[in-house]
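For this depiction, one protein chain was excluded, whereas all remaining protein chains were kept in their positions.
By letter and in written order, the chains are A, B, C and D; residue numbering begins at 1 in each of them.
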Amino acid sequence: MAALLAAETLQGPKVDWFALSPLLILLGGAMVLLVGGALTRAWPKRGYALFTAAVALAGGVFGVLLWHRIDDKGPMSLVGNALTLDKVAVWLTITICVGVFLAALVSDDYLRREGLDGPELYVLYLLAALGGIVMSSANDLIVLFLGLEILSIALYVMAASHRKRIESQEAGLKYFVLGGFSSAFFLYGVALVYGGSGSTNFDKIVTAFDTTVQLDRQNDALVLAGVALLLVGLAFKVAAVPFHFWSPDVYEGSPTPVTAFMASVGKTAAFGAMLRVLLLALPHWRDDYRPALWVIAVLTLVGGSVMAVVQTNVKRMLAFSSISHAGFILVGVEAAAHEGGATLASPGVSSVLLYLLIYSVLVMGTFGVVAAVGRTGDAATGLAGFRGLGKNQPVLALGMTVLLLAQAGVPLTSGFIAKFGVITAAVDVHSYAIAIIAMVSAVIAAFLYLRIMVSMWVIEPEAGDDARERVHVPALLGVAISLSVAFTLVIGFLPGRLIDITP
Amino acid sequence: MIEFPILTLLVLVPAVGAAAVALISKRQPDLVKIVAMISSVLTGAMALWVLFAFKSHEADFQFVSQHVWIKPWGISWHLGVDGISLFLVALTGVLFPLVIIGIDPHHDHKRYLSWMLLLEAGVMGSFISLDLFLFFVFFEIVLVPMYFLIGGWGYDDRIYAATKFFLFTMVGSAFMLVGIVATAVLAKAGPGGSVTFDLIKIAENATFAASTGRWLFFAFAIAFAVKVPLFPLHSWLPDAHTQAPTGGSVILAGVLLKMGTYGLLRFGVYLFPEAAVWARPLFLTLAVIGILWGAVAATMQTDLKRLVAYSSVAHLGFIVLGTFAFTTVALTGSVMQNVNHGLSTGALFLMVGMIYERRHTREISKLRGLQKAAPVFAAAFMVIMLSSIGVPGLNGFVGEFMILIGSFGTARWWVAVAATGVIFAALYLLWAYQRVFHGEPDDDNRAFPELKWKEATLLLPFIAIIVFTGVFPKPMLTRIEPSVNKLIAHIEEHGDWRSPQPAVGVPSVEVVTEDGEG
Amino acid sequence: MLDLVWLIPALPLAGFLCILLLGRKLGDPKAGYFATAMVGASFLVTVGVFLDMMSKTADERSHVRTLFQWIPVGSLKIDLAFLADPLSITMCLFVTGIGTLIHLYAVGYMHGDSRFSKFFLYLNLFAFSMLMLVLGSNMLVTFLGWEGVGTCSYFLIAFWHEKESAATAGKKAFVTNRVGDWGFMMAMFFAFWAVGSLDYSVINHSVLSTPTATAIALFCFIGACGKSAQLPLYLWLPDAMEGPTPVSALIHAATMVTAGVYLMCRISPVLEIASDYAGWIIAIIGAATALYAATVAVAQNDIKKVLAYSTVSQLGYMFLAVGSGAYTAALFHMITHAFFKALLFLGAGSVIHGMHHEQDMRRMGALRKLMPITAITFIIGWLAIAGVPPFAGFWSKDDILLFAYDKSPILWAVGLVTALLTAYYMTRQVIMVFFGEARWHDAHDEHGAHGDVHTNDHEPHESPWMMVTPLVVLAFLSIVGGAINLPFSHKSERLVTWLEPAIVVRESDTSKLPLAIVAIVVGLVGIALAIMVYAKHRVKAVEPQILADAWGYDRAVSNFMGGPGRQAFDGIAWADAHIVDGAVNGAGELVRGTAGKVRKLQTGNVRTYAAAIGAGVVLLLTWFVVVRGIL
Amino acid sequence: MELFVFVVAAAMVLAGAVGVVVRKHPVHAALSLVMTLFGIAVLFIAQDAHFLAAVQVIVYAGAIVVLFLFVIMLLGVDNAEDMHIEPFRVQRPVAAVIGTALVTMIGLAIIVSRKAAVPVVTQSQAVQDAALDPHDGNIRALARDVFSDHVLAFELTSVLLVIAVVATVMLARKPKPGELLIIETPSSAK
Partner (left out) sequence: MSAAIAVPTTTWYLLLGAMLFSIGVVGVMVRRNPLILFMCVELMLNAVNLTFVALARRLGDIGGQSTVFFVLVVAAAEVVVGLGIVVAILRRKPNATTDDMAELKG
């Protein structure tokens, strides 16, 4: 028996541990939190949040180190070709880490305020981020699927984590059911693509199709169906119309920091996955899925903006705004889909990456303010809750104004740079129509930001509003919002360096 | 030698002022006002310095400063003034301190002043940017302070008006942004290779296929047409003007609309001469319709401020008409009329604001016989109104006349119709004047207070410039004309356009003229 | 001295500025005297210039004095320059001369008015503008004055702006004039387009094509129609009588309204090149206006309205002359008309003043005893306008009729009928005001709004000296005014000789005497008729309402403006609010409405969402499998 | 033989599936699910996926369905759903259309491309060798594959399970009494 075992020692793939460092750090951090949180007494105030932030920061720092390594040695594939470490992956890793970092800061006081304090949510943040990083650096459909599930399941739990609010649980349930539903579609897509190519590995898929795809198009119907289903899964994750229905409800119902996390990390990872699947695994079907992407992008842009118009709950508004932003990013993806070959080096991809980073930070800050304004119970997130903010908390209101203007794409904010990049990418490949539709829908979307601003600055609080608890900005949240605002403005004024390094 | 970065400071001083005002504690209202005053006056002084230091008879951009801003996108901080923008810069520089010092917003001074200064920075920037991206940044950023000014300090329907203003203008900008990007991207194919957003480089070097150029031109033109506003895209204007606080209206009419006409010239015609020539009939027609439409609509208004707002539509129609006539005289007239309209309509808004301060209504039917109650006030209003009507000897006439006479050679029928606009201008303004100032005042209006010293001081610069420019426009013309000539030469070079040769009279008899000029 | 021509307008301008700054301090009556002095000084300068010009040969009498470049841009070089030539100086002479008299008169007339100094402020500004108009060496400077006098006219008509009718009349005058200004501007555009300049020297000496010349001439005529109250734009002038009487005399009789005639004379060389029909149009409109206004004047009861229509009628005469090519005759009549019509207006003003602002002739009568000087001077004016030799009006009117006969006997006949009517209605007026029985006692209650300052003495009284003096001077001029251009010999036609270098002069070869005799007879018949009707009461007066209503034209225009015109305006305003703006709000509403509908899809129910996803899947599959895969 | 197995198993699968969808009572639905799962396990065996068939039965039928039943019993939510009521009238027709369309589309794709060239898969030598083992070739090959090419995926499943653990901890934590207040909007609370 022993001999048999000895003879059959498995030759596992080589593991470049350093290259996996961000993943390992997040995982390790999660374990420490989980085990430590369970075994020790409650940590000091802010302990969990600061620890999580530190872990995320460390992950990010290692991401930067990896970045330099790629500068020196070029991209590489990891763990038996399951992951790819290229600049896109590292960029997204850093973006996700930034998201987690800010999310941890935003969550701290919120959780204590809502009586939900504990390490669990932070553990989920870290693990979800891990899933996100896997998604955005996967080189294999199965790995990508697992990353997706890690992220999604964590998000389901997070959405439902506000025990006192039935809305939170409703959100969790909806997200879960629909998430599972769409995951099944995605998985079916994986299966069909696997059937056509004989592998789930991106490189092998491409190689397989290189030899067969040009021969007989009709016989690829099954693979095309697979592509369609993959697209469904991805579109669901990024909340593209008509697969977006979950997102307003879930955004509204989830605890605000979790909403922020979904909008930043969730979206980043989903788009990372989308880039990889569409551009690296399925470049042969560019001409097939590009029109579909076009339509989805337009629907998403217009739908998100239009539906936001009639909302009165700020979280819900921002959910629709997030849909609209997804539309913008899809414009970038569509532009990238014009490039030939299995490559991520195109203006479209760059614009998407830039957009994701900027949007992640932006949306964190925005929801941070919403978390503060929501007050105890996380219920005052209607427009009415923002009334008089300009008077009572002018600095907070000003910060929110900057963030909202950035979301609207007003120049000298990072939001404008992001939009400009996407538009440039689209125009670069002569997708003028979609560029114009995008900009016009941005105008429609601007209406909702204006409404929030009007509530903050112009509309006088009503009699009942005065009795409301005063908005209070705790330290860590303040730090998170300040960082977000600062980033928004700095990138708005001096984007050159950042654009330069975008892969 | 490094030149003194005067233009950069023109943008930075108000911007820094805005930041400073925003940062000063609310408990020091006087300090807030002083800082705002200093920064706006300083900006005004610098603008005037630019005006006087500007070399006349010079067509090129002056005081140019250029620094790389966003290198990967080929964007630079590129500023400069020429004859076309010079007076708009000066107007901006002059108007803002007057508004900031002269008009009391009644509440939240700090925020009001901060927005005002930011607005000034934005407006200033749009007039001196020579980079498409930079221009867009300023063009767009202006919306924000204006939005807050209307929304925060306006009248009853202010939120609706502010939102409409913001969104409507932004729709136009949406097209322009795509146009800007497309221009830069398509211009890249030309010599040079790298992307640039530099206005001059693109205008002078890039060549677009005719159809492409036309699309691009329209992308730009929509944004400007909204801003101008050109019929039928004007409907945001009456609301915005009417609901804005007095200071906002003055600035809106005085300089903000000029961003449209200026943009049309600088970023429409200059960049796409071929397309501009091609689209000429359309713009001429819309301009002329606008002149009449605005005038007729103004006639029927019951709100004095709204009436003045509609008069802007008509006046700006003239400016667009002159722009698309493509002759030296008309174009110079247009550029000049920008300033004239800014002054006279700005001043009209100022006075309507004063009426509102006193009577808390702008309804024409509620006002009556004010001339008897306040003759000096009425006289000041009259002078400004006559300028707006275009009575010779005042500034409004000079520009309007130059536009019409200059356009006649190239757009005869349009001019024939447009010239009837002068009839309507008299009709609506005089009718309004009659209803508001003439007649026997009733009890409410009898106590209408006379013009105060402070107000008179505020109006004096307006009236002085109105009269001076009407009588002696030459200093303006000699500064504007070279740049305009250069632009027309540019149009002739790139577009299918020959500006008409000036007709030379054929005197049959030697004319005895004795030039008495000293 | 010719170089000092700029002083002519400058002095009234200085007067204007001084009164603007110090008017209230000067007060009543000093401001008035000051203003009078400034115009008087201007008159003296004019006389100086005139004498200087007289001393030069005919060729050297045209002189351009440029002050500065006004609008120099591109090919448009417009100077602020004055053209001193016989034509302009002639105009200046009577503008400043009569102006001075009327200023003086006004000191008396306006005494006690609360806005006394403001009145003279406007009056001086008017004098300045009128002189700019006359002296301008190019069309634009003329236009500057043209608009300036229009504006002053507006101010002065609406001087008593508390009165609704005055305010309306002022506005009406300005707007109607603007219609004419459109024509003037178009003429300038054409001229600039054709010759590249607006200088009269260039325009008048260029070789213009006939169509261009016709266009310039006719557009100028449209301008002239507005300013000189010709059909169809005369409407404003009768209403303009709302203004104080000195204003009516100065602006709406003697000077401003003749600007149109002046302009046509100024561009007479262009008219000569223009097509024949241009001349015909002008002559016909002139004749028609003359006849039309004369018929209307017959039935007016307002002392000033009669004179107003009379003015319109006489201006028609002048245009008849212009259309017939008789520019000198037009100018001649303009001058004599200025004398006697100013006289008549001032006389009327004196009556009104004496009657405490009563203007209805039916409440006057037998005033000759109470206001002897006024009566005598008025009667002189009457004789002058009625064309009784040797008064001034006879000579000039005769001159016009002569040329009209040259053009067409029909025009001449129309002119003759007008002359008859003129004699008739003027006689009627004189009788109603100064003869017959006193009827003013009937109307104590009708107190003019501005008569309050006067004493409660309701008896009519003679006016003070500053009002009477101008009457006397003008009466004298009305008697001898014809002397400047007597048709006896070439030498006695001094005006023609004098103007010859400046405007086109035409000779008539028709025998003058028979026509003159006919004219005299016709005039006398008119007077006799009126005496029969109004003094002897032998014949019942024929004053049909339709004439009193000016053939209903004014009302028709008002009805059009208030009816369809207003509806059209309302329609556009409606369209602006509901279509143009409606489209914008509609777009907003559309977005909102769509959102409102779409949000219903957002049921909150997981199963619906799943269905949506399913639908999306099916659509995507259709695209991928069917469209891209199988087809 | 294989046909017979297929037909029977397929019938089980479909019948069970339809049962899940149409049975009112959750317990019945769960039992229908078991039938489907068994059918699939049979089909796995028919396709030489022995290990998976075993796991299918153990994990799915054994663990997952039991879990379902457990929850149903634990919470006492075993009341029947009234299948005659459908609040959204369009829901069922829409579902039917979508379901039909879906199966048509995919079926079409399957049929159209049934003759498509099967890509040549080159497996690692170790896996090929293991598959040749007559006794437990399938399991060996699977193990080779999972622990070499898919080792990362395998590790990731552990993360998934950690999340499941955390999730249960979080979700199952019973709120303290009084904590379950539904927080009203302040206006109504006031």
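Rule of thumb we're sticking to: contacts are C-beta pairs under 8 Å (C-beta built on N, C-alpha and C of every residue); 3 or more make two chains touch, one makes a residue touch a chain.
Computed from a predicted model, the values in this text were never measured in an experiment.
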(message) If I'm reading the header right, one chain is hidden. Which shown chains does it touch across the whole complex?
(response) A, C, D
(request) Determine which one of A:184, A:395 or A:494 touches the chain that has been left out. (result) A:184
(request) Among A:195, A:394 or A:496, choose the residue that contacts the chain missing from this document, as touch is defined above. (result) A:195
(message) With the missing chain put back, one of A:46, A:87, A:113 or A:174 would touch it. Which one?
(response) A:174
(request) May I ask you to list the residues on chain C that touch the chain which is not drawn? (result) 599, 602-607, 610-611, 614
(message) Which parts of chain D face the unshown chain closely enough to count as touching?
(response) 1-3, 6, 10, 13-14, 17-18, 20-21, 26, 29-30, 33, 36-37, 40, 43-44, 46-49, 51-52, 55-56, 59-60, 63-64, 67-68, 71-72, 74-77, 79, 81, 86-87, 91-92, 94-96, 98-100, 102-103, 106-107, 110-111, 114, 118-119, 121, 123, 127, 131, 138, 141-142, 144-146, 149-150, 153-154, 157, 160-161, 163-164, 167-168, 170-172, 174, 180
(request) By the contact definition given up top, give the residues of chain A that touch the hidden chain. (result) 142, 145-146, 149, 153, 156-157, 160, 163, 166-167, 169-174, 176-177, 180-181, 183-185, 187-188, 190-192, 194-195, 198-200, 222, 248-250, 252-253, 310-311, 316
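Following the convention adopted for this analysis, only the chains that are shown with their structure count from here on.
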(request) Let me have the rounded angstrom distance from the C-alpha centre of chain A over to the C-alpha centre of chain C, please. (result) 78
(message) Distance between chain C and chain D based on Cα centroids, please, to the nearest Å.
(response) 98
(message) Using Cα averages as centroids, what's the distance between chain B and chain D in whole Å?
(response) 68
(request) Scan chain D for residues touching two or more other chains and write them down. (result) 105-106, 108-109, 112-113
(request) Specify, in ascending order, the residues of chain A that touch 2 or more different other chains. (result) 218, 220-221, 224-225, 444
(request) Please name which positions on chain A make contact with chain C in the complex. (result) 173-174, 177-178, 181-182, 185, 217-218, 220-221, 224-225, 227-229, 231-232, 235-236, 242-243, 245-246, 248-249, 288-289, 291-292, 303, 306-310, 444
(request) Name, in rising order, each residue of chain A that touches chain B in their complex. (result) 398, 405, 410-412, 416, 420, 423-424, 427-428, 432, 435-436, 439-440, 442-444, 446-447, 450, 453-454, 457-458, 494-496, 499-500
(request) Would you tell me which residues of chain D are touching chain A in their complex? (result) 105-106, 108-110, 112-113, 115-121, 126, 143-144, 147-153, 156-157, 159-160, 162-164, 166-167, 169-171, 173, 175, 179-187, 190
